[in-house]
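Have a look at the structure below before the remarks.
Every protein chain but one is kept in place in this view of the complex.
For reference, chains read A, B and C in written order, and residue numbers begin at 1 within each chain.
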Amino acid sequence: MTRTRTGVWFVGARGNVAATAISGARGIARGTTDDTGMVTAREPCTRLDLPPVDGFVFSGHDIAERPLLHAATDLADSGIVDRATLEAVADDLREIDERIETGTARNCGSAVSLADGDTLDSDHGVSGVVEQIRADYAAFAEEHDVDRLVVVNLASSEPPMRDPERYDTLDAFEAALEADDADLPASSLYAYAALVDGHPYVNFTPSTGSELGGLRELADRENVPHVGRDAKTGETLLKTALGPMFAGRNLNVMSWDGFNILGNGDGKVLDDDDNKAGKLQSKGGVLSEVLGSDAHNRVRIDYTPSLGDWKTAWDHVHFEGFMNTKMTLQFTWQGADSALAAPLVLDLVRLVSYADEHGEGGTQTHLASFFKEPMDVDEHDLSRQFAMLESYVEAHRDDAAAESTDPVRTDGGGDEAAGTGAGTNANSDADTVREAER
Amino acid sequence: MTRTRTGVWFVGARGNVAATAISGARGIARGTTDDTGMVTAREPCTRLDLPPVDGFVFSGHDIAERPLLHAATDLADSGIVDRATLEAVADDLREIDERIETGTARNCGSAVSLADGDTLDSDHGVSGVVEQIRADYAAFAEEHDVDRLVVVNLASSEPPMRDPERYDTLDAFEAALEADDADLPASSLYAYAALVDGHPYVNFTPSTGSELGGLRELADRENVPHVGRDAKTGETLLKTALGPMFAGRNLNVMSWDGFNILGNGDGKVLDDDDNKAGKLQSKGGVLSEVLGSDAHNRVRIDYTPSLGDWKTAWDHVHFEGFMNTKMTLQFTWQGADSALAAPLVLDLVRLVSYADEHGEGGTQTHLASFFKEPMDVDEHDLSRQFAMLESYVEAHRDDAAAESTDPVRTDGGGDEAAGTGAGTNANSDADTVREAER
Amino acid sequence: MTRTRTGVWFVGARGNVAATAISGARGIARGTTDDTGMVTAREPCTRLDLPPVDGFVFSGHDIAERPLLHAATDLADSGIVDRATLEAVADDLREIDERIETGTARNCGSAVSLADGDTLDSDHGVSGVVEQIRADYAAFAEEHDVDRLVVVNLASSEPPMRDPERYDTLDAFEAALEADDADLPASSLYAYAALVDGHPYVNFTPSTGSELGGLRELADRENVPHVGRDAKTGETLLKTALGPMFAGRNLNVMSWDGFNILGNGDGKVLDDDDNKAGKLQSKGGVLSEVLGSDAHNRVRIDYTPSLGDWKTAWDHVHFEGFMNTKMTLQFTWQGADSALAAPLVLDLVRLVSYADEHGEGGTQTHLASFFKEPMDVDEHDLSRQFAMLESYVEAHRDDAAAESTDPVRTDGGGDEAAGTGAGTNANSDADTVREAER
Partner (left out) sequence: MTRTRTGVWFVGARGNVAATAISGARGIARGTTDDTGMVTAREPCTRLDLPPVDGFVFSGHDIAERPLLHAATDLADSGIVDRATLEAVADDLREIDERIETGTARNCGSAVSLADGDTLDSDHGVSGVVEQIRADYAAFAEEHDVDRLVVVNLASSEPPMRDPERYDTLDAFEAALEADDADLPASSLYAYAALVDGHPYVNFTPSTGSELGGLRELADRENVPHVGRDAKTGETLLKTALGPMFAGRNLNVMSWDGFNILGNGDGKVLDDDDNKAGKLQSKGGVLSEVLGSDAHNRVRIDYTPSLGDWKTAWDHVHFEGFMNTKMTLQFTWQGADSALAAPLVLDLVRLVSYADEHGEGGTQTHLASFFKEPMDVDEHDLSRQFAMLESYVEAHRDDAAAESTDPVRTDGGGDEAAGTGAGTNANSDADTVREAER
């Protein structure tokens, strides 16, 4: 396999998920950590010839100024980024941090607007913002000579959009752009700027992104892959694993209450009622789909600073069985949000790049298992969503280089971008890690 | 659809599961309760023309003398059998109780042998026991003029059998019978007696039952359907729903500890180490299959009298994700064991009867979702097991009377067996219940 | 001991707590249940000569019309009132129900005002309402010839009052009454009406009640005992048991999040944000007192209909120990609210009556262990609050008839009020119950 250089552009590049994804990818490249938690590192995806993680070149937009290395250091203090990796990738993080461009925060809600840094919005109109974003994407792609640029939205949840059907056609969307329409949210501006120039787009958040009819039309016209939205990493993941059990056994779920507490920046933004609304909408919908009924269904997200990135969820499921006997299932999930999300980000970049390489534009429905609200997919049963990915792999495996040996690393070693030579002798360590992989 | 009369023979006919299944079936017939918790009462099974529950005629073996009505009354006190049903079916229970025959407790372990009642073993050798069981089956089938007799093992867990490969052929099994082999367990004697005369057999427990090679050979030769073993109703059910989530996301489960406490007769028998061994063996194996790895895996079952039939399980799952971050999932399951098991008993009788009617003998692999150790099936992912049932239905639905309206009740009303007229005016209530069914 | 007849007047006499307290008291009188859960039925209170529960004569105010027997029947369906007691006390409940008078709902919040029944407010001004309440108390006391009348507030939580210091003197309070002051809440009107005529008053709820300076002045002037507020029965009870453990061990509680779900009428009223505010204020304050620090402290109460009276609370305590190691305690409490509250109601009536009999007017600080916000007491450590009750008993036990045999029943048997003879032969059953008591 020839070495591929994949450009990865994170909107929200200095946030916890981005910091974890970058640290982990560089740690894999430098041989200090492995690929546990990456769906593409195990069967069936290992049968596809996916672009290697160590060939990823990172950059992105952000409106915060806290350096990437600070974020990673805080994550290390929380036990998420391991110490050995932090040391090994510190220079990489500093270098990547310098590339990060100032972004937009249009309609991101008051919680986000209070962020510390500058934004593009102060001296650009809507269409000016889009032009700048396109220019940022293009400059990076050219400077780093990447084969492909994948844009991933990792920014804080926006408040839900009103009347999205206004933008149901590309013409309507572009007219709004021209008219400096104040309602267009940042996430859709980033998505437009990506799709219009043929860059694949992943919406990892509950924000609008490429969901608008006009942007879907654009993706189809340009034959660019895009997918979303709202990655499922914790409580909702469990719901889509457990819900089918209740449904399949004809147990009547009377109520499902879920309480989430967390203490990271995401938690702080979600403490704002408007921003939370977007998140809750996407979390709540899953259950009625999975259960096929309208159980009492509550989801709360609250901010508890001491927890940091450790999202803790308690769910209480009250259901009745035979002769209406009432029973209960409770669970507590203690997960490090960023550690759960980051490997999926890397998976999606790999899978969307693969689709792009194979000329498969439009919505990527086989990636439904990654999302709370998978675009164009009604199936919410996690195992069946996994089966959709398996079918996709089954249909493509003829293409795959059967002799592919390592799912995530090439033989080329640890260098990320041109100009850093720190990783040249990483191979010996890498072998150790490789052997330790399950 | 013509009214079918299905004979249902419970080994362990006075236990909690049997008492709940019978009360519920008769309650459905008499219109006091509904079919919540029955897999066959929902899609996709409703597309099959399965025998109606109100046409079931019950009897069985037991070695305990506590009347069925006492068991049902105790269950009502625990909130499992509802009061209205208890009243409506009290006469049915009394009548059925009189039909129950004395059984065998060979190799059932010391805990079971201390039961209060007589057994066949005092004045019969092994082959004599089998002859008596066959005669009991036959007499009941004839007296009640049933279209078919399904034998279901609901008796307490036996200690695990040593060297089951001794009985790998039918010849070996029958030679052992002739030789009064003291090692043959009761569950296999009941299974043999059923299969040899063409009665379908369901092993709802972890005991040996029809698992032996010789009995499989017999089922194939006689083309009789049989299936087992160890119905999954609680903690293990959850494992097969949650395990695939960890595996599919490439999360490394380091340990999975499960602690079960319960207070019913089953719990008392399992307090005996030998009997528990059989249960634990079957509970433990599932996890390594589902996870495809050898996580530290502990299951404990303890007897806590105050809980009665309410099995409470706490499971602690310790797993690592990206960059080896260690995370935790805990759940607590508070389920009424009999209320979870009983509807599955009725489902299995319906589905095995259907197979028998369609000439489909041998192991019923499409019923894997019902069992902890499904015979001849390696798939433990619950959703995929459900998909196996769906495929079976899909393949058979042409046969089904598309116009079938009610999944579990015919128009014939509430009578169970000839001779009881108590249910003749149950129809009006039944309509109400029917409408209330989801 | 001479038989005492204690009049017990419940504000909110048709609610769940009242229905449970009355059913239980009458069940004890009729010998169908025992005194488990009553603090006064165990050491040290058994050393005091408290008025017996079977001498309680019940009545009260309510604005709901659902009969007491309906409430009790629903509670029996939820497993709270036992069937035998329900049958035994049905006639008592019907009789008591007829005595219940129409009450006021002034400033009880919109949730309560939407209740089904009439109120005094439609045709009375504020002082007219008070006159009517006094007349209701007096008429009952006279008709039933009680030795003493204790008024207990069991009504739904009111929204918190603004500027309570307006009513810091009795003069100010009475002037407001005269002026038909629209801000006076129902709970304080009931309290005034009680205290002014010398009836002891217990505020079991977080509403204002006798907390106002003017009413404290009145209680002192009239030397009437009163006590409150907000009985602690679940999550807060646990906080006052567990909090001192953290404090005593110098463990630094960083956050304590508590989530309560419940489905009874109380839950419905608390679903209204205004009414909830009163409750949360009282629940939240305890923790900082117990811990002596300002940990992040969240309490939520949400309405989940399927749970009925079963309040379920999950608490997550995040704390740090030596070398700032972060640790976690979680608990889940599944309690039947009414079953926890009702025996305390009976305890408080007994203890307040005793104080009144001994001429001990004013705030009853030795009863702090019963309340979330004990009036005039800063101690929140549950064990130390219990010790306050012990000291009180120790100081009074000389008074006690040492030969007192049964803590809650006299020899007079089961009759509640004049006119019902149903209980005359209850003694034989009662003996059985007495022996069964622990």
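Before moving on, here are some points about what is shown:
By definition in this document, a contact is a pair of C-beta atoms (placed from the backbone, for glycine too) under 8 Å apart; a residue touches a chain by one contact, two chains touch by 3 or more.
Just so it is clear, the structure is predicted and the values come from calculations on it, not from any experiment.
Looking at C:L242, C:V269 or C:V377, the residue that reaches the missing chain in the full complex is C:L242. Among the residues C:V129, C:L189, C:L340 or C:A368, only C:L340 touches the chain that is left out of the figure. Per the touch definition above, the residue from C:A90, C:A138, C:A172 or C:A387 contacting the chain not shown is C:A387.
Among B:T102, B:T304 or B:T365, only B:T304 touches the chain left out of the display.
When the full complex is taken into account, the listed residue touching the unshown chain is B:Q330, out of B:T4, B:T46, B:T73 or B:Q330. Although one chain is not drawn, its touching partners on chain C can still be listed: residues 20, 23-24, 27, 33-39, 41-42, 79-82, 85, 237-238, 241-242, 244-245, 247-252, 293, 320-336, 339-340, 342-343, 369, 381-384, 386-387, 438. Although one chain is not displayed, chain B still touches it through residues 254-255, 257, 259, 261, 296, 298, 300, 302, 304-307, 312, 314, 316, 318, 326, 328, 330, 332, 334.
Criterion: only the chains that are shown with their structure count from here on.
Ranked by separation of Cα centres from chain C, the top chain is A. Centroids of chain A and chain C (each the mean of its C-alpha atoms) stand 52 Å apart.
Residues of chain B found to touch two or more other chains are 79, 332.
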